[in-house]
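Below: one structure, written as C-alpha cells.
Taken from a larger complex, these chains appear in their original positions, while the remainder are omitted.
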Amino acid sequence: MKEPENIIEMKQVLEAALLTAGQPLSLDDLLKLFAGRMERTTLRMLLDELKQDWAQDNTAKTLELVQVATGYRFQAKPQYSEFIARLNPEKQPKYSRAVMETLAIIAYKQPVTRGDIEQIRGVAVNPNVMRQLQERDWIDIVGQREVPGRPSLYATTKHFLDDLNLRSLSELPPFEDFAQTEMPLEG
Amino acid sequence: MQTQLTLSIRVHGETLAELPQDLYIPPDALEVYLEAFEGPLDLLLYLIRKHNLDILDIPMAQLTAQYMVYVEKMKAIKLELAADYLLMSAMLIEIKSRMLLPKPAEIVEEDDPRAELVRRLMEYEAIKLAAQRLDAIPQVGVDISVASAYYQHVADIKQPEVSLDELIEAWRNVLKRAKLTTHHKIGKAELSVREHMSQILRRLKADGMVEFSALFDVVTEGLAKLVVHFLAILELAKEGLIRITQQQAFSPIYLQANGSME
C-alpha cells in the first residue's frame, strides 16, 4: 500500500495499529507508522479526531480510545468487562492487604525505602511483597538514599499507571481524602 | 479450654480481671482472626474503632490493656509473634507511664506523650484507606480489556546490507585460506578488464554474434576504456570463453560466446 495521503487514510493507519497493539502506543511509536513523514502536532490532532470518531454515535461503539501514562490504547467500554471476564473464569488473584498497603505507600509517598514502608506500617516488609510488585512491573528501584547501607528507593512505574488507566500520579485519588482532618490544637 | 485460656491471661504480671467481649471466638477461628492484623498499628486501630475511643484523646490505660490481651492471646496460641508487637507493647507502656508524671504548668500540644503514636496511627489509617481505594480502581487484566486484534506479521522483506568493507574482508578471507596470494594478484587494471569481460559476454549472450568493431564505442569512450575493452576480448579468447572468426583476410571479424549454438 502506498503511504497514506489524506487525513482519512492516516487515521485508518493509526486505528489499525492501535486496535492490534494489545498495549498503549506512545507518540514516538505512532510516528514510526508514517516513516518520518508526520509531524508530532499533526499526529496529536489526528489522535484527537480518532478519539472523537469513536466517541460519536456513542452506543454503537464497544471500544473507546483512551490516553494512559505511556500512550494511547483502545479498550472495551466498562460495561462489557463483566461479560469478557466470563471467558476466563480463573480470575487474576487479588493481592493481599500487605501488598496493597505497600503499594499505596509507594504510590503516595514515593520514592521510599523499605525502612520507610516499615515505619508507616509498623511491621517488617516481607521481601515476597516487594517481589510480587516488581514482577508485576508496578514498582521499581529509582535510586539509593545516601545514608549508611544506601537503601534502595522504590517508586511506581508507568506500567502501574497504565494498568490503572491513569495518565499520571496526580490522577490518583488525593491522599488528603484518606487522612483525617488536621488534629485540633487543643483538646 | 476456653475458660483456661481466659484465665491465663496476664499482662506484665497483672492478671486481667475481664476479657473484652469481642474476644469470645471459637478457638479454631481465633488464629485466623488474629493473623488478619497487619501489625500492631492495625491492631491498635481496630481496638480504637471497636471501642469507640477518641483517637485524638486516647485513654492510654484502657488501650494498653486491650492491646496486651490480644498480644497474650497470640502468644498463647503460639502464633508466630512478630517482634513489632512486643516493641509496641513497650511503647504503649512508656506512654502510659509518662502520662502519669506531673504535668508542666503549661501544656503544649507537642508535649503530649501520645502525639507521635497518634500521628502514626492516623497516617497508617490513611494508607489503609488508600490501599482499599487502589484495590477498587479498575485494572487492566481484571476489569479493563485492551484491544488486541490480529494482524498478519509481514516480514518487512529487508535485504541484508553489504558494505564495501565487508566485501573486501570476505575476499581477504578467501585469499588467506586459499593461499592464492601469489597466483591471484589482482590490480585495478585487471579488475577493469574482468568487468569488461562480463560486459562483453552479456552482450554476446543477448545478441549472439557481434561484429568486432561494433563492440567499441569509439565516439564516447576514452582511449583507456577502449584499450581495457580490447584486453578483455583477448582475455576472453585466452580463457576460451569466446570464439573469434574471420572468413578471410580483411573481412569483418565476428565474436561469439563459446557456448552459443550458432
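The letters A and B name the chains in turn, as written, and every chain counts its residues from 1.
Operating definition for what follows: a contact is a pair of C-beta atoms (placed from the backbone, for glycine too) under 8 Å apart; a residue touches a chain by one contact, two chains touch by 3 or more.
Since we're looking at a predicted model, the values are computed, not measured.
Visitor: Can you tell me the subunit counts for the whole thing, written with the labels shown?
Guide: Written as a formula over the shown labels, the complex is A x2, B x1.
Heads up, the rule we're going with is that only the chains that are shown with their structure count from here on.
Visitor: Could you put a whole-Å number on the gap between the CA centroids of chain A and chain B?
Guide: So the centre of chain A lies 16 Å away from the centre of chain B.
Visitor: Name, in rising order, each residue of chain B that touches chain A in their complex.
Guide: 38-42, 55-57, 82, 84, 88, 109, 118, 120, 122-135, 137-151
Visitor: Chain B touches which residues of chain A in the complex?
Guide: 16, 18-23, 63, 73-76, 78, 80-81, 84-85, 91-92, 94-95, 97-98, 100-101, 103-105, 107-108, 120-124, 162-165, 172-173, 175, 177-180, 183-187
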